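Please read the structure below before turning to the comments.
Note that this complex is displayed minus one protein chain, with the remaining chains in position.
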């Protein structure tokens, strides 16, 4: 879609591209670090960036509550998490704002941005988002709770229980499904019994919206509209963005046993990031030189973040017992 | 509806009425026994009998797997559980076939009838039914798994997870919701976010059917059709029967704080049991004298069952440690 | 001071905290119009309105999960699980989420919520309305598990739990709800969440218990006093983390220890209590550490003779106490 139809300014589109590109490069760097034995684990956003950045662009950073999942590098960068923060988590360093190196990377958390702390069990964040939305509603605040997760996760009990609670009380929850048609190795048709995830909204008296996740403007528009409806008191929305997982599930995975590699190559050829690059050039929102400079700047940032994080200290082992319970001030 | 439209023989209709009446009378007797301090607890089928007997009439007793819930006295009587069995459970006597007096009444179980053992946590039986259906499908058996539960229970994670599993594999599961619009004191609109429970079937790629649960023929037809579809390999069905809970949730409940008593009186006046009695007389399926005799016979059975169970011994306390684990033969 | 039952003390605590702090709200099944199936929240919806007392859909994982999110947003949820037997579907939200939120976020976020739930048997509740669940939920760092055994403690402990910045699993023994009445201060007060309390001073043997069985122990102690046996009785109150110092002190005082609880014997909290004593009060011991508990069967059956067979009878407890005293 044309970005002007979504009322996005040219400058915003450049920023969207830049954030997608940054996410991709930070992600790729982590794979490299993993393959060279410098970090133990990576889990990727590659192929989801358009949907993530488009969605987060519609949120009010620091005000709306955001409960992302492990792929949402694009979401949190858009909200304002810094590349250094990302790399600090990848290297598990003390300064990592999400957990001080206690959690695996991509378990985002940042109270200054109202990004709630995440765990690994899939779907458990959905009722949390509903709880935030409950608080916003009873306090009369103009905020929504945005929560994201994968297609497989929409089978968890917490998805059902959480969204039903939200539906009964018409709470301002935006449930964002990044449907990449796989849950690790299990393909959609063995995983989800409904044709779309979006149609599950009906069970919760909610709007369900299906959107092409390779187009950030479409996603932006869907989330923006859903946010407005939620703020008008019309309840939450279940938004399904169709995306592509361009790499194995994580650095511990090998997708060759279960994924048609030719199909995957085709998906890579249709990469939303490349499409977006072509778009900004075609629409003359940027010229070649400026784009090159932008991409170079991003690489400098990635390099800086990597170097900074690699040098940063680990938490002192003596801190390992802290913060199990509230400590007296 | 006219019973001939559902291809039910006149004699079957009399049996359906008789079973409904028997369920009601056994149920009423338990309340009396409870109010006179003879048994500690009752949970009722009153108002659900038409739906229960109609549904169970469509099943193959002893062959189909049946996973009822605590209100399903009408279901299990139809399948062949005896009034004495019911009263033995009410009095918690050793001979109670469902648990030997270990469980509360109405936690049905009878391996000879392929009624699987039930617990109290709502909804946990749904995945069990899916497991039975899985076994039937892989063994190529012409059987279905019938599982029932209340409207509130359709909010449990196990409902969602179980039916999605069934949907993915198109398993022969009949999920039967007895929607009495209350979960103890909480009314439907505070409980369930979708307009109907039946429409939740869409999330599972299943058929969803809404049926008037005060008409046993309609329910019979719905379950029969669903059973046939399941046996043809077309997958399960979620059937919602609209019923009325004519008494408090259980003998520990008092519905006066939360339920409009006038509305309740009106529902009682529309009691499906009375409607059915009128129907068989109006259609001249039975004459007054024969009906009176039938009802007297039922009362004799209820009296016999009560007397038998009251006299029956409790399990010996020395048995309390048995059957925690498999015992060597 | 007003004479109140255990459950009245709980209602009193809830009402006072809701009046004091508008962030406090209740959610659970039937807690609103019905006032709870045991009536712990009776009248609170009328008094505080439907946004403060929420009749939640039948879905325990959501009850706890929504409470966690609401706590993250700054509210102070008090979730009710209707019977402890039904808490298990919320295990992930309790153990993997609530208990770990502070730790995993390096103190940035917390989960200040209370989960109240009635546990225990002896009221013809059968296998699914009688369970003692404490053994399952103790041992989860980040979570506090407490249980009061009298009205005074119930009120002060619940207020402390609500004001605490940690998630607290607040276990209420349902057989105690209306069994006893006692003087309870009218004004709000708090009791420490992590302290055991000496219920009776004595010198011949020590009995450590909590919940319903504590009353069997106290009855036995009273009886044995007539035989000249002096019993020291400790009420654990905090089941996790345990009050190690109080346990060691109580054990060391007499050198003879009996531990009694309703939860199944094997794997119950008594094992940890005994282990603490066997490690840190070993040289004070004059006899083997004895334990009595519920049978190692799934839960209390429904039939009265079977139900009764589950728990050690007061006679049996007394016998064990006498044997220890004369050891």
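As written, the chain order gives the labels A, B and C, with residue 1 at the start of each chain.
Simple rule for what comes next: contacts are C-beta pairs under 8 Å (C-beta built on N, C-alpha and C of every residue); 3 or more make two chains touch, one makes a residue touch a chain.
None of the values given here were measured: they were computed from a predicted structure.
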item	value
Full-complex contact with the absent chain, from C:135, C:155 or C:175	C:135
Among B:26, B:45 or B:65, residue touching the chain not depicted	B:65
Residue touching the undisplayed chain, where the options are B:100, B:152 or B:236	B:100
Options C:125, C:156 or C:268, residue touching the unrepresented chain	C:268
Hidden partner chain, residues of chain A it touches	40-41, 92-94, 99-104, 119-122, 152-153, 155-158, 183-186, 190-192, 252-253, 257-258, 314-317, 319-321, 324
In chain C, positions touching the absent partner	61, 85, 88-89, 91-92, 95-96, 99-100, 103-104, 127-128, 135-136, 138-142, 240-242, 263-264, 266-268, 270-275, 277-280, 282-283, 285, 287-291, 296-299
Touching residues on chain B - with respect to the absent chain	65, 67, 97-100, 102-103, 107, 109-111, 116-117, 119, 121, 124, 126-136, 138, 145, 157-158, 160-162, 164-165, 168, 322-327
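Note that only the chains that are shown with their structure count from here on.
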item	value
Most distant chain from chain C, judged by the mean position of its C-alpha atoms	A
Rounded Å distance, chain A centre to chain B centre (Cα mean)	46
Chain centre separation in whole Å, for chain C relative to chain A (CA means)	41
Chain B-chain C separation of Cα centroids, rounded to whole Å	36
Multi-chain contact residues (two or more partners), chain B	155-158, 190-192
Numbers and ranges of chain C residues touching at least 2 other chains	57, 59, 61-62, 89
